[in-house]
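One structure is given below, encoded as structure tokens.
Only one protein chain is missing from this complex, and each of the others stays in its spot.
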Amino acid sequence: MFKPEITIHSDDPRVQEFLERIENGEKIEVDDWMPDDYRLQLIKLIAMHGISEIMGAFPEKEWVPKAPTLKRKLSLMAKVQDEVGHGQLLIRVAEDLMHPLGKTREDLIEDLFSGRLKFHNVFHMPAPSWADAALIGWLVDGAAIVTQKMLAHTSYAPYARALKRIILEERFHAYHGEDMVIALGDGTEQQREMMQDALNRWWPALLMFFGPPENGEIKSNQEINIRYKIRSKTNEELRQEFLDKYVPQIRALGLEVPDDNIYYDETKKQWVYTHPDYTYLRDVIAKNQGPRSQNRLNLRKIGFDNNEWVREALLHNQKAIS
Amino acid sequence: MSKDVKDYDVYEVFSQKEPTGKFESQFSLLAPNADVALAMAQENFMRREEVPSNLFVVKRENIHFMPPEKRKALLRLDNKDYRQPSHYGYIPSKWRELKEKNAPKASV
Partner (left out) sequence: MVKKYNTPEEAKQDQQYLDTLKELIFQLADDDLLISHRGSEWLGLAPHIEEDVAYSSITQNTMGHAAMLYELLEELGVGKADDLAHLRKPEEYRNARLVERVNGTGDYKENPDYDFGYAIIRNYAYELFKKIRLEALQQSSFVPLADTARKIKREQYYHLYHWEVWIDQLAHSTDEAQKRLNNAIQKTWEDVASLFDLGPKGDQIVEYGLLESGEMLKKKFMDQFKAKMENSGLIWPGEPQPLSETGREGRHSEEFVDALNHLSEVYKMDPQASW
């Protein structure tokens, strides 16, 4: 494991200069000098973001062959393909950051299997009905869009460039998700029930997606990210944005937010709601013990192991020419 | 798997919108060689763009970036109007003025 030597707390003059650049709104490139902890925070964040896109393909993919109409088959395939494509973009950015540490994509995948590299909580959850596929496209993507919009202002230019592409495609994802839930929410009794069930199932995971609220206590990890302008908002700010956008949509569809206590506090200009049990993130999800964690990891592992002969054959060719 | 070559190479992908247009950088991908990189390029980065008229890929190690400490060499003063056509914007009206001034006098 790479030990950071030069950090935000070091008195190395280069750190001060680096922070000044960041404060001036300058963007950092992969070949710029950077403090070790800046690099490590980025790798951690971007590798998790990237691998979550890859793992996020699996829950929706369960419904790709079963998508109800020819049009849905096409659009859902395109959407899941985009997720894998976003994974490609992000993992490439992480790979370039890992390069000086002698690590490659293969190491990253192995970190996933060993549990060192985590993927987002929502992709550990089951998707037992077609409405779950619709809900993922609508609200899981919705939550991701809120986070990614914030991250697009990141100080690290290659990440910002990848996010720019991703956000453009997310505009399609947002409409795609809304198109699916409108068909169900505005559909038959059976369809509306499916949709409400899926919402009930996913609500706590959606709130957890943004992480525990800070309650005025910013952790050092997050503080570093904010000072380095890797991110600019807190978990709770992001969750509030999500609620701002989606509670009205949920209600417009005639669905019920599965929280009897939720209301908008006009004076504080924020949502008051029942928090999920965030210890679930640390005690279950982070240990890959969620309902579908092992299944999804296993799929990734099968894909990886079964094709080892292909990678080996291509690496053989690569060596032959280099 | 042998440890000396651990993963594929990085290829940068460039595309050209139309035959008279310039090539622009799209993104990068991992591939064992240029043939594979070319076969993956369009579907990875240009699924929604108009069909490009051409593509090329370059192994990243063959691209030379301006090193960070030399990027200052890209700076210059903003005093080079004389290179811009707009700097000569007075000319059309000047021509009109001159034509009028020097028009041959109609003989009486």
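Lettered A and B in written order, each chain numbered from 1.
Everything that follows uses one rule, which is that a residue touches a chain if its C-beta (ideal position, glycine included) is under 8 Å from a C-beta of that chain, and two chains touch if they have at least 3 such contacts.
Note that the coordinates shown come from a computational prediction; the quantities given were computed from them, not determined experimentally.
Only one of the listed residues, A:Phe18, A:Phe58, A:Trp138 or A:Trp203, touches the absent chain: A:Phe58.
In the complete complex, the hidden chain is touched by one of B:Ala39, B:Met66 or B:Leu98, namely B:Ala39. Among A:Asn24, A:Thr69 or A:Ser114, only A:Thr69 touches the chain left out of the display.
Within the complete assembly, residues 8, 29-33, 35-36, 39-40, 42-44, 47 of chain B touch the chain that is not shown.
By the touch rule set out above, chain A reaches the unshown chain at residues 54, 57-58, 61-74, 77-78, 80-81, 84-85, 87-88, 91, 130, 183-184, 187-188, 190-191, 295, 298-300, 302-303, 306-307, 309-314, 316-317.
Assume only the chains that are shown with their structure count from here on.
The geometric centre of chain A is 33 Å away from that of chain B, both derived from CA atoms. Partner chain A is touched in their complex by these residues of chain B: 1-2, 4-10, 27-30, 32-33, 36, 44-45, 47-48, 65, 67-68. Note for the complex: chain A touches chain B at residues 29, 31-33, 78, 81-82, 85, 88-89, 92, 95-96, 104-107, 162, 165, 169, 172, 308, 311-312, 314-315, 317-319, 321-322.
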